[in-house]
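With one protein chain held back, the other chains of the complex are shown just where they sit.
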Amino acid sequence: MSNKIINDPVHGFIRVKFDSVLRCINHVYFQRLRNIAQLGLTHMVYPGAVHSRFHHALGAFHLMQVAIEQLRVKGVTISEKEEEAACLAILLHDIGHGPFSHALEKSFFKKISHEQISIALMRAMNKEFNGDLELAIEIFTNKYPRKFFYQLIASQLDVDRLDYLKRDSFYSGVVEGNIAVDRILAMIDVVDNEIVVHEKGIMSVQHFLLSRNLMYWQVYLHKTVMSAEFMLIKFFERIYELIQKGENITSSNPRLNYFFQLAEEERSQLSPEIMAEFVKLDDSDVWTVLKDMQGASDEIIKSLSERILARQFYKVCFSEKLYNERITQFSNLDLSLSPYYHFSDTVTMVAYSAAQPIQIVTKSEGVLPYEEYIVKNAMIYSIENKTSKTFYYSL
Amino acid sequence: MSNKIINDPVHGFIRVKFDSVLRCINHVYFQRLRNIAQLGLTHMVYPGAVHSRFHHALGAFHLMQVAIEQLRVKGVTISEKEEEAACLAILLHDIGHGPFSHALEKSFFKKISHEQISIALMRAMNKEFNGDLELAIEIFTNKYPRKFFYQLIASQLDVDRLDYLKRDSFYSGVVEGNIAVDRILAMIDVVDNEIVVHEKGIMSVQHFLLSRNLMYWQVYLHKTVMSAEFMLIKFFERIYELIQKGENITSSNPRLNYFFQLAEEERSQLSPEIMAEFVKLDDSDVWTVLKDMQGASDEIIKSLSERILARQFYKVCFSEKLYNERITQFSNLDLSLSPYYHFSDTVTMVAYSAAQPIQIVTKSEGVLPYEEYIVKNAMIYSIENKTSKTFYYSL
Amino acid sequence: MSNKIINDPVHGFIRVKFDSVLRCINHVYFQRLRNIAQLGLTHMVYPGAVHSRFHHALGAFHLMQVAIEQLRVKGVTISEKEEEAACLAILLHDIGHGPFSHALEKSFFKKISHEQISIALMRAMNKEFNGDLELAIEIFTNKYPRKFFYQLIASQLDVDRLDYLKRDSFYSGVVEGNIAVDRILAMIDVVDNEIVVHEKGIMSVQHFLLSRNLMYWQVYLHKTVMSAEFMLIKFFERIYELIQKGENITSSNPRLNYFFQLAEEERSQLSPEIMAEFVKLDDSDVWTVLKDMQGASDEIIKSLSERILARQFYKVCFSEKLYNERITQFSNLDLSLSPYYHFSDTVTMVAYSAAQPIQIVTKSEGVLPYEEYIVKNAMIYSIENKTSKTFYYSL
Partner (left out) sequence: MSNKIINDPVHGFIRVKFDSVLRCINHVYFQRLRNIAQLGLTHMVYPGAVHSRFHHALGAFHLMQVAIEQLRVKGVTISEKEEEAACLAILLHDIGHGPFSHALEKSFFKKISHEQISIALMRAMNKEFNGDLELAIEIFTNKYPRKFFYQLIASQLDVDRLDYLKRDSFYSGVVEGNIAVDRILAMIDVVDNEIVVHEKGIMSVQHFLLSRNLMYWQVYLHKTVMSAEFMLIKFFERIYELIQKGENITSSNPRLNYFFQLAEEERSQLSPEIMAEFVKLDDSDVWTVLKDMQGASDEIIKSLSERILARQFYKVCFSEKLYNERITQFSNLDLSLSPYYHFSDTVTMVAYSAAQPIQIVTKSEGVLPYEEYIVKNAMIYSIENKTSKTFYYSL
């Protein structure tokens, strides 16, 4: 048993008891996450939010240990092997993230999610570790029969969300996002192979959902953060576009140049060769290319890189009318380039989905979905399925 | 200038710059609040919640200073004299509370609220301090023309609520109640003599309302707390009842005996004599009487005091059916006494009242009431006016 | 298994897994601690420090669970029965405290410490619980062969100190006392039946010792706190003195009257009868007597009670010269009473005692006492055995 202890300002001490977990932490694929910002360019608005995906993965792993301990206290039988596998699965759940996490998720691959890359990397590591990750992969891909393990990793109340909300709130300083992780985990149990929450924890669940919603609108979807990240996406788009057109665009960075040179169809598949290049990437590659491109001959590329580095982001408004008024100012711009200068985007936030409900276990009525429980008990906040909001961006 | 500094684990250091404020803090009326629990018997459930009303009054006073500083930053002109008066008014706003704060609010006086007593005491102190509290009383009674001062003391978003929510959350350990006081106060301004909140702070306001609701159901109206407090109320009721009937009930405590002997009509008026006795009371008087009464000959008084001290509170359920089943067990009890053994009570919680709305100041549309702003911006939580819940208590 | 969860703002959730522990918590002897301030009159200076000894006992019990878990991780075998007994022993270690904890420790009994009373009460409870506390008492009285259990309860680095430092820092708002409890407990182990600390934790131990020293001088021995508590002690002394002289001093409080009437020799023994009266006492009795005595005919008693309630404490200085100058002002006072009006007292604080050292386990040199380790490693703070300071109190 490794018994290594890692300091975490968010959860206190993180104890790593399994050698296999320690081995994965020390793997270069995982170490790479140190240089990948958990929240992309959010630190442009919240300067404290510079924490890494490495740290989040450790935190989620820690909460998995806490959750399993709590379930055992309730009498749920969980073997050492299952515990180890669940820990490995959550530790590696985000290993497929590329530079700037979600912000650039669609800038490297087409139609391939970071979860798919995570699975591919877990399979590669499994081979390297002689099958030690077999059960972890089974859980992560929801093939393991005791499906509550999967729910702890990926559901509306999983340890991933519990960690990232608490962590992002901590580092950004947006105290309203500080959820009661300990209380929620003290209230979980397993009924019929599914995670349920005791009704005594109902208000903590409600608070968790509300805090998540608040963190989305106040932090993750903050208009300036969105503007920054869209400009970065546009920057990549422009480079790809010019290269498709045959222009000779190269940066000083060999790792990103490799991706720039890929044909579009190559970016829709996870070949071993591409994967081998992908795991070399981190935020530093993007930053250096942004710095290089300040001297680019293409006006768009030059302007976007300069602006991002100087923190001069596009203006954002929420009214189509104002936006249309504003963009008339730019009538002298090359029309073909206008999608780089002004554009809109609609964001949809699902506060709570009844499709795969959070289950509440009650004293008198057995298990009820969250939304039903709320109605039955005349609790005052109705949570609608989703809210959409259109952001209008312009120079 | 006094420049005294008081340590507060909730807000950090509280600076007392006005001599008049320091004089009021040192007054025996105010010192009395040290022995009055802010949350009555809540510590029976949340053992950390033993903080005093003295501390809350200091905290609210501190937040008044912060609020005034923030308003000045926004360009609102506030004179030293106004600042001092507003500070005095909030410091003394709760000085009329008796033992166990709200829990026993109706056990000493009939139809007289603690606010009325606060005003009476402020007037008495004003005389003693040669009129130094004149303006403070004007503000507190909402007679001062600049009514935003009154709103800082008593409205849906006043410094009273900001302090008690944050403080009660801190001491109870219910982290979900930890509101973003600093952010809210950074967002306030004055428009047309009224407190408004800049729309950038909308989510903090929402979070504040939700946290308040959560604190009510999870802490203030926690079923075990309610049961404890109702038993204490019943204990007082029974003593009064027997004394009305002419029975000779005395405790060892001269201060409470005085109140026990008052005729009911005397308890509906604030005579100077009664006031003079009232300001001698604090929690310790009630505790000692509870201890005395464990040996009472009256079965009800004896049982209630024993049970409260041994923490054996009445059972609470929320279903009339279950309650009716339960109380059939007590059919052998003296029927005339049953209201002491089982009873129900309906609690109504107003999450947000549109009658005196929180005002949001927007860039494009001027000032809007909170509820309108929420609808216009398709924000996802509808807040209904009120929720009611019936608690059924029984042996 | 009881599985009860108690909210604690200091440590988070406290889980009570043993039914026997829950039974002890619910016992009236333990519930009594709710009305005994952990820090006597300290809240007169630090208004937040109103936490109870009830809460501290729960916190220390929680840390015992954490400590035992950590020792098991290191491979120390601890049976369920031992764990339960250690938990019971720490839970009840302070059950013998009377009103205002240490402040009045010598005002009720002569030559009897609160530990002796704790043992007596534990024995009484053991009888009531049919011997369930047998092993707990064995540990508490250091008769159990595995002496590290005793060290966890009473040594220079026990869970009692770990809890009270962290808790007192939290409630007083003196952040410098916030020790790294989690880190220290993560570093303990057992060697040769004794608690040792791994050398990786050496700086946390140092920080703990320094914080403890700081808390003593800044909080526990704060001159105003000391003055307040001495006045309370003098108040009791005077009452006893007059009663010895045959004067008829009675308060309204039957529980304290009982003690006032005891002959001095009766107060040096723990008779069952006296014990039965002692467990009725809590802070509220003292407060009500203070209020009663404001009308006393004896000048000393009247003055002390009035001053304590109005927070007008004796002046404190640290210079004999200034003190002597000051007391010449009181030459008109009745000389025989002067020890009530001005007096001095020397306090000695042992920062670290080499007599029963904290043991450090090193990689290369086995176990070393803390003071030796510090010297060997040229660490920069020498900690002398003790510091003494004389406080001069006067009207």
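Note that the chains take the letters A, B and C in the order they are written out, and that residue 1 is the start of every chain.
What we mean here is this: a contact is a pair of C-beta atoms (placed from the backbone, for glycine too) under 8 Å apart; a residue touches a chain by one contact, two chains touch by 3 or more.
Please read these numbers as outputs of a predicted model, since none were measured by experiment.
Per the touch definition above, the residue from C:31, C:126 or C:178 contacting the chain not shown is C:178.
Residue C:214 is the one among C:5, C:120, C:214 or C:395 that touches the chain missing from this view. From the options C:35, C:206 or C:305, the residue with contact to the unseen chain in the full assembly is C:206. Hidden from this view is one chain, which touches subunit B at 3, 5, 12-13, 15, 17, 73, 182-183, 186.
Residues of subunit A that touch the chain left out of view are 6-10, 12, 26, 28, 31, 34-35, 43-44, 46-48, 50-52, 54-55, 58, 170-174, 252-255, 280, 282-285, 287-288, 291-292, 309-311. Annotation for subunit C: contacts to the undisplayed chain at residues 174-176, 178-180, 183, 203-204, 206-207, 210-211, 213-214, 217-218, 319, 351, 364, 378-384, 387-389.
Note that only the chains that are shown with their structure count from here on.
Look at the CA centroids: the one farthest from the centroid of subunit C belongs to A. With angles rounded to a multiple of 5, the C-alpha fit of subunit A against subunit C returns 180 degrees of rotation. Centre to centre, using the average C-alpha position, subunit B and subunit C are separated by 32 Å. With centres set at the average Cα position, the gap from subunit A to subunit C is 49 Å. Residue positions of subunit C touching 2 or more other chains, listed in rising order: 12.
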